[in-house]
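As structure tokens, the structure follows; a few thoughts come after it.
Heads up, one of the protein chains got dropped from this complex, but the rest are sitting where they should.
Letters A, B and C name the chains as they come in the text, with residue numbers starting at 1 for each one.
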Amino acid sequence: MSDTGSAMSELQARHLTRHFKIRVPGHVLSAKRIVRAVDDVSLDLRAGQVTAVVGESGSGKSVLARLLARILTPTAGELILRGTPIAAKARRSLAYASDVQLVLQDPFGSMNPVHQIHHNLIRPLRIHGASKDESRALAETALRRVSLEPPERFLDRFPHELSGGQLQRISIARALCVQPKVLLADEPISMLDVSVRLGVLNLLRGLCDDEQLAILYITHDIASARYLAEEIIVMYAGQVVEYSRGTTLVDAPTHPYTQLLIASVPDPSNPLSMAPHVGEQNLTTFAEQGCRFSPRCAQVMDICRTEEPPAFLVGESHTSKCWLYRDRPEASVELAIPKRRGEGATTTK
Amino acid sequence: MSTDALERRAAADVVAGAASPPSGSGMNERILQINDFCVDYGVDEGAVRAVDGVDLHLDRSKVLGVAGESGSGKSTLVYGFTRLLRAPALITGGTAFFNVGPASEGGPDEFIDLVTANEATLRRVRWTQISVVIQSALNALNPVVRVGSLFNQVFKAHRREMSRADRRTRAIELLELVGLNPDRLQRFPHELSGGQRQRVMIALALALDPQLVIMDEPTTALDVVTQREILGELAELRARFGFAMIFITHDLSLLVELADEIVVMYAGRLVERAGARALYDAPRHPYTLGLLNSFPPMHGERQELTGIPGAPPDLSDLPSGCAFHPRCPYAMERCAAERPPLAKLSEEGRYVACWLHVDEVHATVPVELRRAVPTTSAGEGGAT
Amino acid sequence: MLPIARRLGVYVVTAWVAVTANFLLPRMMPGNPIQTLIGKLQYNVTPAEVNAIRLSFGGSLHNSLVHQYFTYLDQMFHGNLGVSITLSTPVTTILKGAVPWTVGLIGISTVLSFFIGTFTGALLGWTRGSRMDSLIPTATFFQAVPYFFLGTVMLLVFGSDLHWFPELGAYSLNVTPSWTWAFVSSAIRYGELPMISIVLSSIAGWMLGMRNMMITMVAEDFVLMSVAMGLPRRKVIMTAARNAILPSIANLSLAIGLVVSGALLVELVFNYPGVGNLLLNAVENEDYPLIQGIFLIITLAVLAANLIADLVYFALDPRTRTGATA
Partner (left out) sequence: MKTLNLPRSPKVVLGLGITAFFLLLTIIGPYLAPFSPDDTSFAPNLTPSWHHWFGTTSLGQDIFSQTLVGARATIVVALVAGLVATALSTLVGVSAGYLGGFTDDGLSLMSNVFLAIPGLPLLIVIDSYLPVGSRSNALIIGLVISLTGWAWGARVLRAQTMSLRNRDFIEASRIIGERRWRIMLTEVAPNLLPVLASSLLFTVLYSIGAYVTLAYIGLTSSSVWNWGTMLFWAQANNAPLSGEWYWFVPPGVCIALVGTGLSLLNFGIDEFINPRLRESGLTARQRRRRGLPRRVRLGLTPVLRPVVAKASGPAATSKAAS
């Protein structure tokens, strides 16, 4: 791939897959069905770069974040942290925790209501080896990094005394305390007031630029992905359906799902009467066979219903998992290196 | 946008405490007129004013958008004048006149003040004339009752003459209207998806052909594609049946598409009111501008946006003067001392509560707040 | 697995545990239980009685524990619960005479107490802040009074002092048990006071629980929605109450056990010829086979009541029916 950038790969995922067994409603005796929550996802998180994952609820984007943070174990696939493969089934080490941190969606829920803010910041420091004396100073530094000044004003507060925006900054500070190289942010702004969202996005941007963090930004808001990210991945039903470097994916979407997503964004220049009618995304509308989007796709063809498309290269650093582009070369770049399905677990001892 | 009637009432709108119902020949177009409406939570020292002196009006078949962040009082306002707020909320002032139609054939429209109405009157108006789509459909639909029974409840309460078969026919008709299969009548709410539940809510809201439908963030919990579909359907339904709508959301860009007129609320007060397009193209209040700039655009160069610094205020400890002044890039000395009233601008149908505009001394108004803001204007922030 | 099947499983296991506990408890005592038992009896024991005791232990103690266990189970399934030591009558026969009285007394008063308590609780929750709130401290006090104490006080005040109700027993000595009006009316007359005391002692639990749930429900959106829909007040209250009653029913399994436990003692106070009185007499006389038989029958009855409560719950809450836990 020509445009991998000079930046170094901090965390790579290769063919990451996670299945869940769910009980099918209405069946009395454990008729279980396997849901492919994350299905063969590969990505590269590079220092000083934001990668955005865009998807609706049920697309598997949050599961992906938890797989990358290794608080969920993948069914198959591997993770490579700065060139070192990580055994999938191995226990998550403290070192990994300090390298890869995850910020959760709900700022109110992610702080224990019975503890003051300093507990949330000092605990990670203590776990990762800071002494009692230095950790308070380090906690203050962390608060300054997320522009909460003066830090003393926040340390002894309880979560319910702070606003959502402040709490989300503290969440980020908690993640930053342990000096991670990779920051995973799972919908960090979706529960915040509109007027403070950009502040948090700009904070992430600044951390990425100034401290060369590799950031994964997970969102359902494609406009914010466009605003923030160097790379955008669109997920549908656990799979990467479109990927591009830069904003190509938003400016000239190729996959019918991405097109639908973009057409749905509220936009004064886009009259409501043009609203598409495609039905809802849920477990029952995911196709079991062929392209998983085919039941909702306006441009569906026969082949879509029977065969799953590979990712095609539709532009420079731009792939699309859609049969519409079958005349294009199959992507052999980062996100679609030749399939090794079934061997995914070979690197895991 | 504004009608003639609206213009005629304009003077009255800025006068506080207009305690008489709207009158005049053009008034049959007016269906809702709220004046100086105030809601407190609690009394005495513990009291928090959640809605403070709001003036509003709505004409037939129009869509009024109410935009604001959490705590701005947008929901308190609508649940307030419909008298649905729970304790410790108290209405502490104002009137809310609602047009219940002519008392006799051909007569003038009658207005009732919802604020002073008794329970029986309210019950007559509720759902037949004003229906409410509550934010979370999952919580708003009784979990142990089938969708069909909800329709039955409504018809039995208000349309006694309808037979069992009539009720069923009408319920099926309503479901089809919102794109749902009639077999959904047999389902319980938890068996439906989020979008389907919201559609059921909308179908219920339209069941009695109301004059006014209030939508409290009906699509916030939904995925963007579903949201789009439902909004599209709502727009169609409104065009077809001509009900007026009050649409509450924190997503200003969504309102611009949907609403005729938009009011922006901050800390319990209206800070700006304007036609939807006008508000989007040329916001007058710095807060409105900030909100519009908080949504990253889908087109054009990527440029750094700043949003609004600081956090929404705590209602129990509001800043002096204009509540927005600590976050306002254009704040002047006067802003901290005095609270600006919602004043009419010379432009048609525009009101803003900001000292920058109050004397229409345009020289003091920053250029961003006066001129149309093209979505692709080159700002000072560099591309990221 | 459907939730109802799961519950059924729990009850089967519970019944098995109760049966097994019955079997094991006497055997866990130090020494030879039969000798201990006979030693406890303060009169000369006839060989027939020794045999009865032995039977209640599952045959001979010289057999292995497993063998004894299966003998015990086998006898139990054939309705043989052993022979009472003091009465020299099969336990099953004794129970047949006592169970109807208890089922009648406790069953009716539990149902009454549940319905009256739930209804009052719903009203209290709905009209929260009204003068009716002063019922709460009173109810709390009654909840804390032991059943048998309240029964005693009521017997003293309304029975011996005021003579509003007959004092002891289940029916007048002037009538003989039969399905005649004279007997039935006498039974009702004698049942009134114990019933009232059971209802009074147990009603507060239902009432306060329902009140709290009602208050919780009134804060729910769907109740507000039914107001916004302009439904008549009665319908709005019904909506809230319909949902508030579900946790009450879900908690029945805990409550039934407690109520039955308490109500059994009321029988002692009123000298009512039911299972409770029987149990206490058996305890006093250390009639172990009888104690075990009564324990078993009470447990099974409570389990049956729980099962009914569960079935009602599953019928009332559609969310439990799909069996989906996604």
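By our rule, a residue touches a chain if its C-beta (ideal position, glycine included) is under 8 Å from a C-beta of that chain, and two chains touch if they have at least 3 such contacts.
Because the structure is a prediction, the values reported are computed rather than measured.
**Q** Using the contact definition given at the top, list the shown chains touched by the missing chain.
**A** A, B, C
**Q** Tell me which of C:T89, C:S130 or C:T180 is the one touching the absent chain.
**A** The single option touching the absent chain is C:S130.
**Q** Of the residues in chain C, which ones touch the absent chain?
**A** Residue positions of chain C that touch the missing chain: 10-11, 13-14, 17-18, 21-22, 25-26, 28-30, 127-131, 137, 140-141, 143-146, 148-149, 152-153, 155-156, 160-161, 167, 212, 215-216, 218-219, 223-224, 227-228, 236, 253-254, 256-258, 260-262, 264-265, 268-269, 279-280, 283-284, 286, 288, 291-292, 294-295, 298-299, 302-303, 306.
**Q** Quickly run down the residues of chain B that touch the omitted chain.
**A** Residues touching the hidden chain, for chain B, are 15-18, 36, 38-44, 46, 49, 52-53, 79-80, 83-93, 115-116, 119, 122, 126, 338-341, 353.
**Q** Determine and list the chain A residues touching the chain excluded from the picture.
**A** Residues of chain A in contact with the hidden chain: 69, 71, 92, 94, 97-98, 101-102, 104-106, 109-115, 120, 123-124, 127-128, 158, 171, 174-175, 177-178.
One rule holds in what follows: only the chains that are shown with their structure count from here on.
**Q** Find the geometric centre of each of chain A and chain B from their Cα atoms only, then give the gap between the two centres in Å, rounded to an integer.
**A** That pair's centroid distance is 34 Å.
**Q** Taking each chain's centre as its mean C-alpha position, how far apart are chain A and chain C in Å?
**A** 56
**Q** Hey, what residues on chain C touch two or more of the other chains?
**A** 322
**Q** Touching at least two other chains at once: which residues of chain B meet that condition?
**A** Counting only residues that touch two or more other chains, chain B contributes none.
**Q** Spell out the residues on chain B that touch chain C in their complex, using ranges where they run on.
**A** Residues of chain B touching chain C: 82, 84, 86, 119, 122-128, 131-132, 134-136, 139-146, 153-154, 157-158, 188, 190-191, 204.
**Q** Show me the residue ranges of chain B that touch chain A in the complex, using the header's touch definition.
**A** Interface residues on the chain B side: 69-70, 179, 193-196, 223-229, 231-233, 235-236, 250-254, 256-258, 277, 280, 287, 290-291, 293-299, 302, 304-309, 311-312, 327, 375, 384.
**Q** For chain C, which residues count as touching chain B in their complex?
**A** 219-222, 224-233, 235, 239, 242-243, 246, 316-319, 322
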